[in-house]
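Only one protein chain is missing; all other protein chains are in place.
Think of it as A, B and C in the order they're written, each chain with its own count starting at 1.
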Amino acid sequence: MTASPAFEPIELRSDNAAGVAPEMLAAVAAANEGSAIAYGGDRLTAALRELVRDVFEHAHAEVFPVVSGTAANSLALSALCPPWGSVLCHESAHIIVNEGGATSLFSGGGVMRGLPGDQYRISPQAVQQAFDRTNWGDPHHSQPAVLSLTCPTDFGTVYSPSQIAELTALAHSRGLRTHLDGARLANAVVAQRCPPAALLTHSGIDAFSLGAIKNGALSTDAIVCFQPEASEQLVYRVKRAGHVASKMRFQSAQLVAYLTDGLWLRLAQRANDAMAQLSTGLRALDMELLAEPEANMLFARVGAEATERLKASGLLFYEMPGGVVRFVCSFQTTADDVAEVLRRAEVALS
Amino acid sequence: MTASPAFEPIELRSDNAAGVAPEMLAAVAAANEGSAIAYGGDRLTAALRELVRDVFEHAHAEVFPVVSGTAANSLALSALCPPWGSVLCHESAHIIVNEGGATSLFSGGGVMRGLPGDQYRISPQAVQQAFDRTNWGDPHHSQPAVLSLTCPTDFGTVYSPSQIAELTALAHSRGLRTHLDGARLANAVVAQRCPPAALLTHSGIDAFSLGAIKNGALSTDAIVCFQPEASEQLVYRVKRAGHVASKMRFQSAQLVAYLTDGLWLRLAQRANDAMAQLSTGLRALDMELLAEPEANMLFARVGAEATERLKASGLLFYEMPGGVVRFVCSFQTTADDVAEVLRRAEVALS
Amino acid sequence: MTASPAFEPIELRSDNAAGVAPEMLAAVAAANEGSAIAYGGDRLTAALRELVRDVFEHAHAEVFPVVSGTAANSLALSALCPPWGSVLCHESAHIIVNEGGATSLFSGGGVMRGLPGDQYRISPQAVQQAFDRTNWGDPHHSQPAVLSLTCPTDFGTVYSPSQIAELTALAHSRGLRTHLDGARLANAVVAQRCPPAALLTHSGIDAFSLGAIKNGALSTDAIVCFQPEASEQLVYRVKRAGHVASKMRFQSAQLVAYLTDGLWLRLAQRANDAMAQLSTGLRALDMELLAEPEANMLFARVGAEATERLKASGLLFYEMPGGVVRFVCSFQTTADDVAEVLRRAEVALS
Partner (left out) sequence: MTASPAFEPIELRSDNAAGVAPEMLAAVAAANEGSAIAYGGDRLTAALRELVRDVFEHAHAEVFPVVSGTAANSLALSALCPPWGSVLCHESAHIIVNEGGATSLFSGGGVMRGLPGDQYRISPQAVQQAFDRTNWGDPHHSQPAVLSLTCPTDFGTVYSPSQIAELTALAHSRGLRTHLDGARLANAVVAQRCPPAALLTHSGIDAFSLGAIKNGALSTDAIVCFQPEASEQLVYRVKRAGHVASKMRFQSAQLVAYLTDGLWLRLAQRANDAMAQLSTGLRALDMELLAEPEANMLFARVGAEATERLKASGLLFYEMPGGVVRFVCSFQTTADDVAEVLRRAEVALS
């Protein structure tokens, strides 16, 4: 039973449905030589630490490989936010909506406080308003302790370095620390055409999740932390969360390959380029995009009927409420894939 | 600067310093084809579930891949023990001594209660005594809720199926659930020359850690759970601990390869055989072994001077208090390695 | 330096600024005779249990005296909501806004999820919408586990028994449990002119906070629980929160006096009557009330200038954003107090 070529599935559900970048798989295989002390005492983990300091231009950056973005976000926040604190974030943020309470678990009761904001971005006004509504120092009220930005947002939009800098300055002015959920960090860096440090280090971010899994890694994301006190805590917090991999050399090997010679940015460029090509094509078909895609994700309102036809054509994607569909490109999405998606969309939408 | 062959390091520190078994690395590479839905909805994770049910002879077993033994133990215990309960275990158990409080974190405050016992094994008498000393139903006192056995123990000794059955029957008689820390489970199964289910399923174990990392895996251990209510909890508990790998197919691929056609037992057999050969040889050199090694680990009292000579000879091992050394063999320890260790030991001990 | 009578302070800030009802203080003094076993094994605590079962018409109700409403709410919720669950409540609820994260602490990470609703009341539509937006069974999403109503609300409005019954039926239909924050429960019962059981037991509430402190008690509120499994948990949960008073007979003595012969309702009637008299008088002065006060609290928009004049006249009250003031009457607010407030308000508002 063979499907006709027209119905071969094309993957647009999520970049975490993609496979492993060959360079990273090769790095794992290359690390499989001899024995190495467990839990991060190995040579590759040391190399990773140096590389992170170099790439993000921070002499005291620490890096903690962990197995998922949920772990990266919630462990970083637990070291930045006291148990009675709150984390200000967009009301759509993954840390509120999609992590099953991991953030309150690891922080010992910290509260995620959602702020509104167009296109899933928080504005300085929204932060200021949250500050104004806070009874500072009153123990009845969870005290704002961290500002967490998601970049790219779950809507595919990207903060610019200057937008981030304005928000972190405001946060720091009230003693908050700053966190960035970078599940798709490379896609944001590439979108902004800036050095990685411009978006993070030089924009006032204290700790961030370095997403790698959605962009070609096998089994690891990482926390990067510039805040010495939080880094000291993370040594213990990551361990007692069970996230210190025993054979950490194989996690570090992936991340070393990822950050070496800009592989991470090249992989993300492919995904962003595919998305740019796709969105241009879909606009030409008069599809109603909810926003201009800035990274590797788009949302479009196509209605229930066209959605069914798109599904029937073999496209794999997520449906959102209100007849909206989400398409995500990964480093594995080829120009041929995009062309084929456009062919099928033309039929489905006509 | 080349070391003379006599001083080539030989790895005896821990089996988690070993590399990845080629069969498991190949399975990862083979899984890297096409796209697959994330978080365990993939084909390989489904296959793993079936395989676990088959190997452990339990129709409703559930399996949860996680990145470390710490995660496997502490998450399983969190689903078996209420926050006000206590876990009875040997006073040397990893869950007390070596997991940095992970067990209290994930259980929301559960207490590990250490019991004494020869050769790191708990006796039914010690369990009965703990029961006798408990004020059952008194909320001032943490209520015994789980009996956790470690097999092989951190001393390298192994419980027999009948020993386990006697302990679990006692635990169940007072309403406790039963857990087994199987960080080196394959080594125990091989040592007991029994089917895996004899040691676990048929001996009254409710949930266990299926160690794979110390025996050739790349990045995953797993929880196996026979207790439906606990399994239901684990769906949520594992997620909010950040241990649901996004690209789970690559974790499942390792475990499928591991459990297929007895690979896990063949790998463990190599480690146990190497240890048997090594301990026989060391006894012949009059080394004082603290116990007869039953799996892949031995402890010997050699004194401070001989310890220094052993280190100087290039052997890599852990030193314990009191002039005791610990040697661990892995699936990668060859007969040649053992012969070379014995040669150097002969010199060092003479 | 004596203040002129016109400037004697009159207390309208909160009913928790009031003193202790003489009947309850007398009950404490009467309990101070002989010795009594600690931690609730005493005669008065036994009497309290029987009284609660009688007043709330539930043969298996359990009662747990605790020192504050925060403890009552957050401990009850911790027994009703698993650590990965969420509690649906009004976005203004005390359990979100005013308890400093107590709810996530005691539940081990449970998430409070605020719903919108006019006059601080949740509508069945809002609950249904929350259900519709939930990915049931998806561990990425906190699963709705409890519906918590506040009655009277923090806006002074009251749910009717039939409104509560409709909401709890909806909640139970999806497997949620139901909780009522009754910090001012007596005021609600009196406002509804119904038997206490009509508002709670017969309306499908599973557990509630029995507020006593704001209505004349010295040092205790209580949890009342109809749900046997939750009650069993609360024995341990209350203890390990440090809320099992050692000399519990003195806490129980207060609550026994409170619930005996309707003292609690008579005290609340005084507060509600004073508020009715006050709101009638303020309306006659053309003050803009934000809602018809249904219990012992009103909110009025008076503007910044009149607020200052009201303060200068010696009235003690809380200011809210937007030129709104909050007035609360307690069981100690007399008819003379109300008359005097109205006299001063007439001057301040003219």
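We adopt the following convention: a contact is a pair of C-beta atoms (placed from the backbone, for glycine too) under 8 Å apart; a residue touches a chain by one contact, two chains touch by 3 or more.
Keep in mind the model is a prediction, meaning the values are calculated, not measured.
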Which residue of C:Glu99, C:Asp181, C:Asp206 or C:Glu340 touches the chain not shown here: C:Glu99
Selected from B:Pro9, B:Gly34 or B:Gly101 as touching the chain missing from the view: B:Gly101
Touch criterion as defined above, residue of C:Leu218, C:Leu290 or C:Leu349 at the omitted chain: C:Leu218
Given C:Thr45, C:Thr70 or C:Asn187, the one touching the chain that is not displayed: C:Thr70
Touch criterion as defined above, residue of C:Trp84, C:Tyr120, C:Tyr236 or C:Phe327 at the omitted chain: C:Tyr236
Chain A, residues in touch with the chain not shown (by the definition above): 39, 82-84, 108-109, 139-140, 143, 233, 235-240, 244
Residue ranges of chain B at the interface with the undisplayed chain: 83-84, 86, 97-101, 104-105, 108-112, 133, 139-142, 321
Contact footprint on chain C, counting only the chain that is left out: 11, 13-14, 16-20, 25, 28-29, 32-38, 66-72, 74-75, 99-102, 105, 213-214, 218-220, 236, 239-247, 250-251, 316, 332
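The definition used in the following text is that only the chains that are shown with their structure count from here on.
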Inter-chain centre distance, chain A versus chain C - centres from mean C-alpha coordinates, in Å: 42
Separation of mean Cα positions, chain B and chain A [Å, integer]: 34
Distance between the centres, which are taken as Cα means, of chain C and chain B, whole angstrom: 51
Two or more partner chains touched - positions in chain C: 83-84, 108-109, 139-140
